[in-house]
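Omission of a single protein chain aside, the complex is shown with its protein chains in their original locations.
This part shows chain A:
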């Protein structure tokens, strides 16, 4: 009796294995499948009922006592779906879905893939059985019914057989329209014939037009998009396969054009955000490597102008402006900078405590900067009023944001002290180390404190 249904494959975690291009549409739980009369199959109790684009699946629930295997009814075998009858009785019952299934002569559900059905028509002496699905669990029965109708009418399983001509994407080497046998531009049935150079051009044109149309269709209707998504995924897969096979083959006879186009394809994939699997073995994508070197070269001039240190954001803006049209994303920039560690370039990326990231020369020395800051901050004017990041920027010849980072670093090393007031954020030379808490009125004669006192007292 359990031989009535087709067998449905199930994964180790209990999910059904879908056919190629099969998509799940709806799921109901707590469903019993009952035949109109009991000699076709014994009822299946309390399972999970799944509608897909190709089949109806019934999976036993995990609490089933008798081990029943998962069952399937191909949608192709369904000859009729009954509309839901609303009667007084149906108010009290669980909702029911009734449909008619074609039965092959050996008492099993008609299986269109079994090869015995080519030429099988529904009228030639086949029997059919009405199956009722009783929905005892909570679920959207009406929604299920609507989708059931949709899937059944769409006949997605049929497009499988004709999928060879379905890839209307212009990038793949499609076959295009058939070549006519006679001469002349117009073939016997009136369609334009593809002949000569004009024909080639026209063929190309048509391919592009169909791609365009395909894209337009895809975007207009979300449902259509779902089906086109299949094609897009296939296209991406094809690309991947091509690239993989290209690098896998060791033939030295590969001509340069092929290699060039492979890299181009890689570039294209990257530009839409697809990371090519080919590049995982190398140190990042070739694209990023090249970018990294280019960036290192480019950044030397602005670095000089900016005094040896430049904000990453500023560098990004400058670089993109220089590139003109092929702009890079911030992510690419970051990747390129982090690759510098692997190469021998004279620049490096540095992150300050405050989170600010800068590009600086490898030859840059913090000590030297601190020495310059110290000499700046011990001038009489600076002793009296301190220095602001702007003052430091002007003296050190770097951007104010960079100067502030340096001042903060110097502060954390104990060289400077901060002073926050309505006048703003300023830094003074650090006098605290020289003050003796046990003798707070004492001032050493030649220390920084006495220099400070002198400077402060002679102000006008």
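Criterion: a contact is a pair of C-beta atoms (placed from the backbone, for glycine too) under 8 Å apart; a residue touches a chain by one contact, two chains touch by 3 or more; residues count from 1.
As a convention for this text, contacts and distances are computed from a predicted model.
Participant: Assuming one chain is omitted from the figure, identify its UniProt name from "Vacuolar protein sorting-associated protein 25", "Glycosylphosphatidylinositol anchor biosynthesis protein 11", "PIGH acetylglucosaminyltransferase" or "Collectrin isoform X1".
Facilitator: Of the names offered in "Vacuolar protein sorting-associated protein 25", "Glycosylphosphatidylinositol anchor biosynthesis protein 11", "PIGH acetylglucosaminyltransferase" or "Collectrin isoform X1", the one UniProt assigns to the missing chain is "Vacuolar protein sorting-associated protein 25".
Participant: Given that one chain is not shown, which residue among A:128, A:378 or A:430 touches it?
Facilitator: Final answer for the missing-chain contact: A:430.
Participant: What chain A residues would touch the chain not displayed?
Facilitator: 386, 411-412, 414, 417-421, 426, 428, 430-433, 435, 437, 440-441, 443, 449, 452-454, 456-458
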